[in-house]
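What you see is the complex with one protein chain gone and the rest in place.
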Amino acid sequence: MRKLRLITALLIASSVCLAAPAALAQDGDTAVTTQELQFVFNTLLFLLGGFLVMWMAAGFAMLESGMVRSKNVATICAKNIGLYSIAGLMFWLFGYNLMYGVDAGGWIGSFTWYEHPTHEAETGSYAGTSDWFFQMVFCATAASIVSGTLAERIKLWPFLAFCVVLTGIIYPIQGAWTWGGGWLKEAGFSDFAGSTIVHSVGGWAALVGALILGARIGKYDSKGGIHPMPGSSMPLATLGTFILWLGWFGFNGGSQLALGTINDASDVARIFANTNTAAAAGVVAAMVLTQILYKKVDLTMALNGALAGLVSITAEPLTPTMPMAALIGVIGGVLVVVTVPLLDKLKIDDVVGAIPVHLVCGIWGTLAVPLTNDSTNFGSQIIGILAIGVFVSAVSAVLWFILKGTVGLRVSEEDERGGLDIAELGLEAYPEFGPVTSPSTA
Amino acid sequence: MRKLRLITALLIASSVCLAAPAALAQDGDTAVTTQELQFVFNTLLFLLGGFLVMWMAAGFAMLESGMVRSKNVATICAKNIGLYSIAGLMFWLFGYNLMYGVDAGGWIGSFTWYEHPTHEAETGSYAGTSDWFFQMVFCATAASIVSGTLAERIKLWPFLAFCVVLTGIIYPIQGAWTWGGGWLKEAGFSDFAGSTIVHSVGGWAALVGALILGARIGKYDSKGGIHPMPGSSMPLATLGTFILWLGWFGFNGGSQLALGTINDASDVARIFANTNTAAAAGVVAAMVLTQILYKKVDLTMALNGALAGLVSITAEPLTPTMPMAALIGVIGGVLVVVTVPLLDKLKIDDVVGAIPVHLVCGIWGTLAVPLTNDSTNFGSQIIGILAIGVFVSAVSAVLWFILKGTVGLRVSEEDERGGLDIAELGLEAYPEFGPVTSPSTA
Amino acid sequence: MRKLRLITALLIASSVCLAAPAALAQDGDTAVTTQELQFVFNTLLFLLGGFLVMWMAAGFAMLESGMVRSKNVATICAKNIGLYSIAGLMFWLFGYNLMYGVDAGGWIGSFTWYEHPTHEAETGSYAGTSDWFFQMVFCATAASIVSGTLAERIKLWPFLAFCVVLTGIIYPIQGAWTWGGGWLKEAGFSDFAGSTIVHSVGGWAALVGALILGARIGKYDSKGGIHPMPGSSMPLATLGTFILWLGWFGFNGGSQLALGTINDASDVARIFANTNTAAAAGVVAAMVLTQILYKKVDLTMALNGALAGLVSITAEPLTPTMPMAALIGVIGGVLVVVTVPLLDKLKIDDVVGAIPVHLVCGIWGTLAVPLTNDSTNFGSQIIGILAIGVFVSAVSAVLWFILKGTVGLRVSEEDERGGLDIAELGLEAYPEFGPVTSPSTA
Amino acid sequence: MLTAIIKPHKLDAVDEALAKLGISGITISEVMGHGRQKGHTEIYRGAEYQVSYIPKTKIEVVVSDDLADKASDAIIDAARTGNIGDGMIFVGEIGEAVRVRTGETGAIAL
Amino acid sequence: MLTAIIKPHKLDAVDEALAKLGISGITISEVMGHGRQKGHTEIYRGAEYQVSYIPKTKIEVVVSDDLADKASDAIIDAARTGNIGDGMIFVGEIGEAVRVRTGETGAIAL
Partner (left out) sequence: MLTAIIKPHKLDAVDEALAKLGISGITISEVMGHGRQKGHTEIYRGAEYQVSYIPKTKIEVVVSDDLADKASDAIIDAARTGNIGDGMIFVGEIGEAVRVRTGETGAIAL
């Protein structure tokens, strides 16, 4: 009786309110209060932003599916749906209270699980659980970043084990320092939607993982040669990028954390526009630069360019003017085009370009905050970048080494050659479309 | 003059309101009333929920495209866009008024079509047509479930003919019993967002169809052997699952039916979190269990596990605590892993696992309601499950038999071997990617 | 300190408001005013509508990826992400102020870039930048239409150069005439969400481009034979169509431009329902008609049928009753099925059917407005269609010819045969799935 | 070497028939072709076109000379449906067969 | 048996040329290769790499001995562009050809 339920509700309401159609404040006890109105708007923003960011999990899954070779596609799908699920559980079991249960200026919250508040306890300006949901999907994003870099060679379960700790412990602890109101917040560090707190965190974990795991067989030869291993599906990679772009409106827009006033609503709008502009500028920069450097546009760089622009603007999507947003995005796009081959020179094998996009541009975006936001300064930004970088890298390294030393991180050479899909899942992503034999897919 | 239109509207409004900036209730006649505010919020929830559930149609299309063999992919796409369209028309022509035009405690509404109410008639707590839209996409979901089970052998038009009756008659009639305020509602049956009313309905229709239609050629041999026919694209199946997961926030969250108060907003938030938690738990359960049982994770089971968690929590996404939501999802995930091979033992050929996911978990979710919702009881839940199960199965069976006896349900053996795409559509889903010859794709 | 920020905000607010829990209007200075409430709701509608329409960019990318042959898929992805980015930048640099900076009854706005308004300047009924965002994504849509028609033979950069002018100059100038409040608005032309102003504009540019560019090699032979070149991926084409369908709720629903009153909210709901109904009717019409004409359902026509219904209802999605919405969609679906082969007879090579869908149905939808909207008339509608058609075609033709005469529009014959992906990007969309040699993919 | 072009769904049956003769080595690939069966006409977006090539499975089996006839007969038995498009078997000569793993040559390698 | 490796877009022309000689049986498959044409260099994400293999279409036609030369000439005529990569024709012997459907052998089976 879904319809009737509502009608009944209405009748109850109207027996009070419609009798006094004059409105909201006529009768203080029953009418909608400002707090209630803000509560609903802010909760709505969290839910909207939250489902858009949740959708980014699909974006990472598609981007990575498109960027790995077909013999590893099913495994990357399994990793992505697995890590999103793990984040959802771990951020409930530990994450949220570790992150938001911290004392002002503190270092760490409490190891307790999140519980839904009762209706009576909802005296804040948004529903507690809407915040949980919104913060949870951010946590999942950090883990998504790692899967792309380490694709095509890391074992499924050790990777997921890493995600358990990343989403349950590492991410929330460093998150507490700033967004939870801890010491970095007091140190003046500012990261509006997470260039550092989300993206670099994933980037550092991925970088350390890539160093410990090593490159894919055949990627780098002893003579310094680099052997590209083209991704299996450009339309899926493109789809993934568009999904991420869409989700980013929730990521940055939702991070305004409030919607119900003229100032908040217009700020969210401004964030949407700046976010889009930075991404667009990142794409154009990457396309033009690859055309100049290589005489051909590199689609995968253009896709990375979009994400580069998005990550770059994430630390401060509100204060920039449109030209500044474009500039921040352009520099992000350039950074990606320059950093991707640099990593290859260093023999750091990052399958999807997550380190250039999320770590390098995450740092750039965080450093760019004081350019447009006067209440911040470079010193604090650098402290934040370093503190979080050192913490995440160190803990990740320990964790990766423990996993390597116990269960092992990497599939056998034979399994890697034959593809993780057969080895780890016993199925093929595209059982009917044979991979054409070519050296790059060896 | 889109911008100007607004500015004009504002000028008119401000001549009344801004002159009295004091606000909403100052001047009762022109200001926003509580009813108006609730109306807008609730309508917004229906529209948001509605477009998210509409998006699930794409999720089913992608999931099913990924789970069938490439020679049947275009046909499953045609079925999915066809059935969504049919649902959109039938729920207008008959469905809505059959479902919501029922008398309290009654059995069936009226055979009239839905008409947009006039502005003057909008005295409820939401826009009438927003409810139509929201309920319509639920109806389409029920039909989507059927297409997956019966894929790769059922003819296009007879399938669509079944959908006409399912969405225009069967679904609305049983829906009237509970959501329309009919006899099941009075009998105390409770199904918040449709574990039974939507998912089991699709599941029963699919099960009966599968029994009448028979298994795909070569799926089961005479010696009891089962011959898996792996799906053609794991990333599309994964994408479909993520789309469904996203859409489910609208499915369950929108079923709160109201947003404009602190209680409603925080309830919607709680529903979002519980929905996500159940799905995540379903994934983890399916991954762990397939690892234990088969020594390898089965990606398709993990995907089914997500949906299992989602279906299981759908009958009551509001009252569970987080641990209970996780538990409900875990059991859903386990049920799917156990039931899929069971159906194969019974030689019931369900191409995508829709029966385990939507029927079995639909029943489980409905039975689980009294665990967390004190205003419900197992007796009423069982009555609801049985009544709807018997009704839908019986009418579906009659309909399937009529179709079988007249136009025929199943393509010829040759067409089935060659693929429905060539036989039914005269085109190929992937004309340039040849299917590798393998026994499983025979 | 994201959470804390909010709590602080709340404390400030509550020191004023909660002390006066009686609510919104009790204390005129601090409480939410009607204007503020409308501002938030309308801004929210723009942002929601905007992100849904942004998502259509992915829809076009997927639809076109699915409809071109695999050797051209990566290039069409690059074009789509490139054009969306260009639209985002050009509509900021010129577009918005050209379109909305026009005098009442005028012809053209100003060549200035868009700047975010300050909080103080936000005295309208929506956030200025939310309108920018919403209008920008419409502009991008017009460009998306062109890429599909001209696929598989046009060079990347000249195409993007055309998009620069289309999105920065052509689209905004004609948009100013009606939506900016210019002369066509005064002439009584009515186009609610852009059947003509968005869809036909893309359609005209595409038609003129197709004429100047010529058909793909091998599409038409000298004896009048037509050689179909089937699209490489039906599920991606289907996905793209579903994405567009979803996005269209934002396209048409957001074009109501206001949400915060009972009338506006119920109008948006009505627009959603009519939009869905027209699309559904378009699908069913196309499926039935292709079955009758060709004895088989043509999936690509069914997909075009959905879009045909959507374009047809776009000029007036509010005033039709449900039966009228269905009828408008049916006629759209029929038009597409009839026009697609007609274009082939005329040797106009439109790879994805954008001209039938966006131009033909755009005209039909615009002509149909007076059937349901009494404040419009056929004369004005025809003036609008012609004026915009002539302007866009003429300027596009000049531009296409300039590009043809300077940098050249078309890849070499060898590059076209080998595929644009290798020639323009140096990569393959599906490097591991070899195209099966078949005459139609020659 | 026997090269057989057969209907794809007959592969299983052929493989089993060969296995019964003790022939375990087989290489298959996906081909298209036409013979007396000349393809068919389809309509795509309103335009007729000729689908000239029908998907077939190509089987290559190298057997010792004494098994060749039996193998050929076994394939024919297993692959025949009696309808057009059943395919062809071509029998050719192989000078030598070498097993890569062991370097064995001749019949022992097969 | 004639085995021809040709440029994919020449398949139509070759097929027509063979049809004119009355040859209707043909099997095609997708291959890659290099000969004097040695592939080319591409850049992917900033790293150069060698694309060693160019896609080609392989045509297999079994014809009676008297037609072999004519068929070979017809293929050459139809497939030649004069540019590098035009491909090769290899002529081999087939001991026997059997039509699966009928069991016919020899020239009559072709």
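As written, the chain order gives the labels A, B, C, D and E, with residue 1 at the start of each chain.
Throughout what follows, contacts are C-beta pairs under 8 Å (C-beta built on N, C-alpha and C of every residue); 3 or more make two chains touch, one makes a residue touch a chain.
Predicted model, so just to flag it, every value in this text is computed and none were measured.
S.K.: Under the definition given at the start, what are the shown partners of the omitted chain?
M.R.: When the entire complex is considered, the left-out chain reaches A, B, D, E.
S.K.: So which of B:105, B:228 or B:408 would be touching the chain we can't see?
M.R.: B:228
S.K.: Which residue from B:337, B:363, B:385 or B:411 sits in contact with the chain not drawn here?
M.R.: Result: among the candidates, B:337 touches the missing chain.
S.K.: Which parts of chain A face the unshown chain closely enough to count as touching?
M.R.: Against the missing chain, chain A presents residues 417, 422, 426-427, 434-439, 441-442.
S.K.: Taking the full complex into account, what residues of chain B touch the chain not shown?
M.R.: Spelled out for chain B, the touching residues are 226-228, 230, 293-294, 296, 298, 300-301, 337, 340-341, 344, 353, 436-440.
S.K.: Which chain D residues touch the hidden chain?
M.R.: Chain D touches the chain not shown through residues 1, 15, 24-29, 60, 62, 92-101, 103, 109.
Definition applied: only the chains that are shown with their structure count from here on.
S.K.: Of the pairs A-E and C-E, which shows more C-beta pairs in contact?
M.R.: Between A-E and C-E, the larger count of C-beta pairs in contact belongs to A-E.
S.K.: Could you work out how far the Cα centre of chain B sits from that of chain E, in whole Å?
M.R.: Going by mean C-alpha positions, chain B sits 51 Å from chain E.
S.K.: What is the distance in Å between the mean C-alpha positions of chain B and chain D?
M.R.: Going by mean C-alpha positions, chain B sits 46 Å from chain D.
S.K.: Distance-wise, how many Å sit between the C-alpha centres of chain A and chain C, to the nearest whole number?
M.R.: Comparing mean C-alpha positions, chain C is 29 Å from chain A.
S.K.: Where in chain A do residues touch two or more other chains at once?
M.R.: 23-25, 31-32, 37, 44, 48, 230, 233, 239, 294, 296, 298, 300, 430, 433-434, 436, 438, 440
S.K.: Spell out, as numbers or ranges, the residues of chain E touching 2 or more other chains.
M.R.: Only 15, 28-30, 32, 43-44 qualify.
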